[in-house]
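With one protein chain held back, the other chains of the complex are shown just where they sit.
What follows is subunit A.
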Amino acid sequence: MTEPTTAPGPNKPAPVTPVLTKRWLSPTSWSIKTYEQLEGYTALRKALGGTPEQLVELVKASGLRGRGGAGFPAGVKWSFMPPNEDKPHYLVINADEGEPGTCKDIPLMMADPHSLIEGCVIASYAMRSHHCFIYVRGEALHCIRRLNAAVREAKAAGYLGTNILGSGFDLEITVHAGAGAYICGEETALLDSLEGRRGQPRLKPPFPAAAGLYAAPTTVNNVETIASVPFIVNGGSDWFRTMGTEKSPGPKIYSISGHVTNPGQFEAPLGTTLRELLELAGGMKDGIPLKFWTPGGSSTPMFTAEHLDVPLDFEGAAGAGSMLGTTAVMVFNDTVSVPWAVMKWTQFYEHESCGKCTPCREGTYWLTGILERMVAGQGTPADIETLLDICDNILGRSFCALGDGAVSPITSGIKYFRDEFLALCDQNAKTSAPALAGAHS
């Protein structure tokens, strides 16, 4: 293991550390001309001068962890790819950004698509892949457009295609548009979708590294993960580790939205707290106090004002009972009803449940029905227990993480704001007999 090189004191990084976002202010930052002027494709030359094994080792040493939510070490994932090439290898980029609150990959692909393309070429070389797919959410049309233009430019400049920069390495990149399904952000559902099927998750194992796209060895990585790679190649693993924490190194794009004065994208070292992020975002809007927030999208259990100083890295968020997720920080003030917000999120999961497994398909349906009834003022005190019971039957019993994510807002909402749910029930106690849950549809 590499020794940690982060130390507080004179080496403490700045509150905002633009790495992935450092070109975004440049005019036409998405063009190859701008990219090449700002260190673009220098990492590729360096990488092609080394071996695939060296690159896998570098990414391992950097401690780069997957930026799509799960935080799996990227270098370790790469090392699962077989060393031989009995079957073609594929690199697939998960650009199906759709987790509520998450809005980091889309601005990245719009502002700096070449960083993703360069990362794809380096990662493909490291994993001996000759065809890379970028699966972009269909609604992100402007990203698809910019990526296609970037592929075109990179090909014309010799960074893509056959015998890249005279190295003998060949790579094609295909930009593929999705068609509107949150579940396709799940890596095996994404692969099924990319194969032209309904986007439904596959049983694991076999994991994609053994049998992924077309049953061939495949690695699926998030956009931000792969876009980080050229910087790691140029700066080295020790440089990467000057930001973030020992187990969660590097910078991360925090997307701050909701009731703050200045919402936006802030690239800060992993482990930054909400208190620090709020300062960057100009504080709570109109001075109305914070009520609840998510550290990384709606699938990560909510936090409250008690959690302002939780370090937002993979360990910190998990230690406080949530998950880092996609660092999609949604901030809600005192004016927002928690049961209402939870109902809205649950309607989302009901709509996006793919229908493959019963706990998620049926569970999200009933959760939505009960929550809608409660928010309409017709809840019963038993509803809270029923909700928790259904959640218990979904969590860990669903086929994929969508079901687990669906219960997060409900269980955390009841944990911190049970009184608000109870208040909806009290309203009903004064009126007539409850309607049956599900009677709304």
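The rule we apply is simple: a contact is a pair of C-beta atoms (placed from the backbone, for glycine too) under 8 Å apart; a residue touches a chain by one contact, two chains touch by 3 or more; residues count from 1.
The working rule: contacts and distances are computed from a predicted model.
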item: Protein that the absent chain corresponds to, by UniProt name, given "Putative tricarboxylic transport membrane protein", "NADH-ubiquinone oxidoreductase chain E", "Heme-NO-binding protein" or "ABC transporter permease"; value: "NADH-ubiquinone oxidoreductase chain E"
item: Residue among A:G180, A:G319, A:P381 or A:G396 touching the omitted chain; value: A:G180
item: Options A:G40, A:G63 or A:P100, residue touching the unrepresented chain; value: A:P100
item: Full-complex contact with the absent chain, from A:T225, A:S257 or A:S322; value: A:S257
item: Subunit A residues touching the omitted chain (full complex); value: 11, 13-19, 21-22, 24-25, 28-30, 46-47, 49-51, 53-55, 57-58, 61, 83, 88, 97-103, 105-107, 110-111, 131, 137-142, 144-146, 148-149, 174-182, 193-199, 214, 233-239, 242-243, 251, 253-258, 262-268, 280-281, 298, 328, 330, 332, 336, 341, 344-345, 348, 351-352, 354
